[in-house]
Every structure is written in structure tokens, then in C-alpha cells.
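Notes follow the structure.
Shown here: the complex without one of its protein chains, the others still in place.
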Amino acid sequence: MRARDRTQPLVSVPPDAAHSTQNGTELAPEPHGLRRLWHSPGARLTVLGCAVVILVACYLLTDVPGSLAFAVTIRGMTVLAMLVVSTAVGISTVVFHTITANRILTPSIMGFDAFYGLVATAMVFFGGSAAFLNADTLTLWFVQLVVMVAFSVLLFTWLFGGKRRSLHLMLLVGIVLGTFLRALAEWMQRMLDPLDFQVVTDAMFASLSRPDETLLMLTGGLVVAGVVALIPLLRILDVLTLGESMAVGLGVDHRRVVMGLFAIVSVMVAASTSMVGPILFFGLIVSNLAYSYVGSFRHRFTLPAAVGLGMVCLVGGQLVLERVFGFGGALAMIIEFTGGLFFLYLVLRKGAR
Amino acid sequence: MTAVTNHAPTPARTSRTGVGVVVGIALLVLTVTSVFIGVSDVTPASLVRADADSHAAFLLLVSRIPRTVAVLLVGASLGIAGLIMQMMVRNRFVEPSTTGVTEFATLGMLGCIVLAPALPVVGKAAVAAVFGLAGTWVFLQVIKAVPVRQLVLVPLVGIMLGGVVGAFTTFIAYRMDLLQSLGQWSQGSFASVMAGRYELLWLAGAMVIVAWVAADRFSVIGLGEDFATNLGLNCRRVMAIGMVIIAVITATVLATAGIVPFLGLVVPNVVSLIIGDNVRRAIPWVAGLGAVFILACDILARVVRFPYEIPLSVIVGIVGAGIFLWLLLRKGSRAH
Partner (left out) sequence: MIVLDGATKRYGSTTVLDQVSLSFGEEGVTALIGPNGAGKSTLFSVIGRLLQPEEGRVLVDDLDVATAPSRTLATRLAVLRQDNHIAARLTVADLVEFGRFPHSRGRMTTEDREHVEQALDYLDLQPYRARYLDQLSGGQRQRAFVAMVLAQDTRYVLLDEPLNNLDLRHAVEIMRLLRRMADELGKRIVVVLHDINVAARYCDRIVAMRDGRVVCDGPAAEVMDPEVLESVYDLPVDVREIDGRLVALTAG
């Protein structure tokens, strides 16, 4: 049932040694000092932060063909977009894992991408691809955002706010509705001519390159607002890992807190999806990597770690793709691809817990 | 999951017989309707005047009857695949398309199209079946850690699994510029079925027979592995038979008609509401009701935008999703 060796290195710490760290009274004998430090989540976060800074610097400042300032401005936008996406996706996935008590789900499966696809398809279907391509990106973003948030809030108040209170049931209903929407979208797609079809499918794959500036600022603003709203909830999130009944026993207003968290998650996911397109499995990689990297259940460690690891994946991946392989456009797709593989590995090794 | 019905008192039995008669009549009527619906005019009268117009008879033999037979086989076998899977997993809300099996099989088909386009349909279906088998195995491995009580989590995990594999498939298709053709053949539809293009489905029909023969074993499996072993059943073998049944049905249906979602989930659930959970008794019901369900959907798909056809999977997706939601949310459902 239980994952046997989720964090092997931690287990190897002798119990009394870890004990003294907790008290902080006796200091560690010298040879173990560095290793002990490496086991503390704070140190690991610092290392991760340094890695992100180095990678970003590499990406911004090396291999500049012309003016440095110009390159930094252009690439800076991409880095910013990556930061927004990894924050939105990393944080929403970790929070979602905590409230659903399951580490292999992602918030995006419950119909977000289906709505995104349906709106895109419907626009091409009724307006033609020209209308879709020429449409004001801001309006499009806004429509997508509103549709997705409205859907998730409706679903949530219906199945969680009322008498029935089952998160898993709510998710399943969301997914089934998603399948329904996808069937509808597929039907429309089949009646499109190949050119229009191409436009729709291109829109269905996330793309990080060349974000629209206003869009980036708006999305970034929403994501920052979400993060700010989360900060006072960090410790309550820790308590939620104990499960609903214990959290209630410890004085957490479970329903209200989960509603609030879910609202934050939906806004973050919807905003990032509207900006770059549907991202399904990226969150799975970074969140699960974050859990095993920091080795702590505390959200003040896991959340930043997820964001940092997201940045490492995105910036590092972009660096490798651009500088080594010479093409930069397919990053999101490749990450989704490896994300899928990682997911399979994860569930086969640890089971669906 | 235990059988609810013991030997029912008379009123229940007569009403059950009544439902059985209704299903039988519906099956008959829909079959006949299905044969005589289409763009070209085929009516019983035109068949009688066989001398004047052999075109009608030709059409009947080459297109209409094969299509109807294919629809019947798909409906019956998908229902059975769902039923067997539900017994094996001990969960009401699974079927090939909510557990990633369909997506794995689709990946196999796509692999064939990319790597060995010349392979005949039988070969492609065989590869798809192998992938489907792998998919079933993966799913069974994955849900081992999920407590049986968490009824809704199991399909959730399965759909997630399917989503991952599906995204993988889509990605490959996108890179290979095969996305639209992937959409074409994977979308469930009987529009292109005619003589010579559906015979593979008899294999799915054979699997229904196998399921029937092994029915009691699946009943016992449905009570839990410990329980089954206790009764002297070779669990692994029964599970293996079940996996093969599921994989072959999924693959052959995929190769001939495409993906038909939710049928395997909806039909056994409705049957279980009517007659309880005894597999042997349920099999003819599931097969019959599955056929009725998909025949009705296929006829609907043909007449809604006559003379054009709507893809069957759209109709099944909409109707099936609706019934699925009802099953989840109705009072007395154990999902919450």
C-alpha cells in the first residue's frame, strides 16, 4: 500500500541524529555537517534557486547575435512567460494534490483543456480561421478565462458547496463533461477543411514563444494575486495533508478553505491556459519532483520547489533545444511528452496514491 | 458489488420478463429499421421486385446488412468488455475508455500506420490488441494501491492514464502530420462499414461467447481475489482470460468502427439496476441492451442531419455522458 522508499536518503539518517536537529541543542559531528545541511529543505531550496538564476543568466546573456540589450528584452519576455506558467502550473498542481489527497491528478484534466478546445474550435467553425487568427488576443484570452472559471466555479458550488460533498465525484463529473465537450469539438473539427483544422490544432498545443506583452502582464497579475492569496493559507494547507476529518478536528473550516483554494487553483490554471494553451502533465512532473526533492510535506517548501523545478525544466529545456538542437518552438510539446512518460513511470512504481 | 437479487418474488420477476420482452422487441424493430435506412432507397417492396432492381438487393447485402451486423456486434461486445472489466476491478465505473485501454490500443494502431502502413487490418488490429493488453495490465498495476472503497478515484486515475497515453498519441500524430487522419479513423462511426470491412468483428463476437462460458468465474472474481482463491479459483488465469477478452474486443472495435466511449460503462450499470450482479444472467442482457443502445444511436446519427451522417461517437458521447452523469449523481448511487 505505502510507497516503500519514497525518500530513501532521509530514512538513512539515524533517528537520534535527526532528533538533535529538531532540538537544535547538540550540533552535528563535523563529517556529517554538509550531508545534514543537504537534507534540510531550506538548503535544497537555496540550491534550486541558484540553479534557476544561473540558467536564466545563461539563457539571457550567452550566444547573443546582436545587441545585448535587445536580446535581453526579447528573451526576458520569454523567461517571464515561463515564470508565470511554472508558477501557475506548479502551485496549482501542488495545492490540488493536497486538497484531493492524491498525487497523480492535475487540475487541468477536469475539463479546462476541453473548454479551451471547444471555444477555439467553435470560433474557427463559425467565424473561419481568419477571424480566429485576427481576433483580438486580449478578448480571446478574456473569453477563455471567463468560460473556464465560470465552469469550474459552477461545478464546484454544485458538487462541493451543496449537500453532496465529494471532491473526487466532482472531478469525475468534470472529466465526463470534458469528454462530452471534446466529442462536440471533434465533431466540429471533422467538418473543417484541412487548413482551418491546422489552425485549431496549432492552438491546442501550448506555445511559450513570443507571448503578447499585455497578456503576459494580465496573466502575471492574476497569478501573483493567487500567490498572495495563498500565503496566509500555507499552514492550513499543511494541516489539510492530514485529511479532512483531522483538519476539521484541528479547527480548520474545511469547506470554506477548500472552496477558496479551489477558486485560486482554477483562476491560475485558467489564466495560464488562456495565455499559452492547455498544459496537462507539466504540473505532474514538477510537483512530484518537488516532493522528492525537498523531502518535506510543508507547503512553504514544496510550493517554491515546484515553481523552481518548473523554471529549471522550462529554461533548461529551452537552452538545450535552442543552443544544442537548434530549434526552440517545440519546448512545451516535448515537456508534455516527457511528462507523460514520467507519469507512467510514477504510477507504475508507486501506484496511484 | 454483491448480488442483490436472490430468487425474486413473483412481481419483480414478471416485470423483469416484461423489460426483457421490451428489449427484445426493440432490438428486432431497430435491426429492421437499421437495414432500411439510408440515402439509397431500399424498402421491403423494392426487394420483392427483385427482377427489376437488383441494385437494392446488392446494396442490402454489401452495405446495409453488414452495417447492421457490425453495429450489433460492437454494441454487444463493448457491453461485455465493460462488464468483465467491472468485475475484475470491482468497480462500477470502469470500461476500456475510462481505464486507458482504448488509448493504448489507439497508440498501437497509430504505431502501425507510421511504421508499417502496408499491414493488413487484421495485423493492425492484432498490434492494437497487444497494446490494449498492455494497457489493461498497466491499469491493473496502477489501481492496486487504490483502496477498493474509493469508488470514484479508480475511474479518475484510469481517465488520467488514458489522457496521458492519448496526449502521447496526439503528439506523435501531430509531428507526423497524421492528426486529421487519426481523427478520421478513431472517431467511432459505421459509415464506412461494408462487406469485407467488418468481418474482424466476429472475433469480438467470439469473445462474448468466451465471456459467457467463463461467466461464473468472473462472478467470483467480482467478490475479491482472496475470496476467489478461497473458492479454489485460479485467479491469475481468470484475470488473464478477462484481459484478453477486453483487449481483443477493444482492438477489433477500434479497427473497424473507431472509439465508442461510455457504452461499456453505461449498459452494464443499467442492467445491474434491473437484474443485479450475477454475471451469467447479466451477459445476454448486457449484450442485448448494448446492441439496442448503439443501434438506436447509429440510427439517430444517420437521420439527424439526413442525408449526412453525424459521427456515431458524438451521439454516443453525448447520450453516454448524460447517462454516466445520471448514474453518478442519482440518489442511492454509491459514488458519494
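Just so it is clear, A and B label the chains in written order, and each chain counts residues from 1 on its own.
Going forward, a contact is a pair of C-beta atoms (placed from the backbone, for glycine too) under 8 Å apart; a residue touches a chain by one contact, two chains touch by 3 or more.
Since the structure is predicted, the reported quantities are computational estimates derived from the model, not experimental observations.
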Residue among A:Met188, A:Val239 or A:Ile335 that touches the chain left out of view: A:Val239
Contact partner of the left-out chain, one of A:Met77, A:Ala101 or A:Ala122: A:Ala101
Contacts of chain A with the absent chain, listed as residue ranges: 2, 6-7, 11, 13, 15-16, 18-19, 22, 101-103, 234-236, 238-239, 241-246, 248-253, 297, 353
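The definition used in the following text is that only the chains that are shown with their structure count from here on.
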Centre distance in Å when chain A and chain B are each reduced to the mean of their C-alpha atoms: 35
Residue ranges of chain B in contact with chain A within the complex: 93, 138, 141-146, 150, 152-153, 155-157, 159-161, 163-165, 167-168, 171, 174, 179-180, 183-184, 187, 261-262, 310-311, 313-314, 317-318, 321-322, 324-325, 328-329, 335-336
Chain A - residues contacting chain B, complex: 1, 102, 104-106, 109, 164-166, 168-169, 171-173, 175-177, 179-180, 182-184, 186-187, 189-190, 194, 197, 201, 205, 280-281, 333, 336-337, 340-341, 343-344, 347-348, 350-353
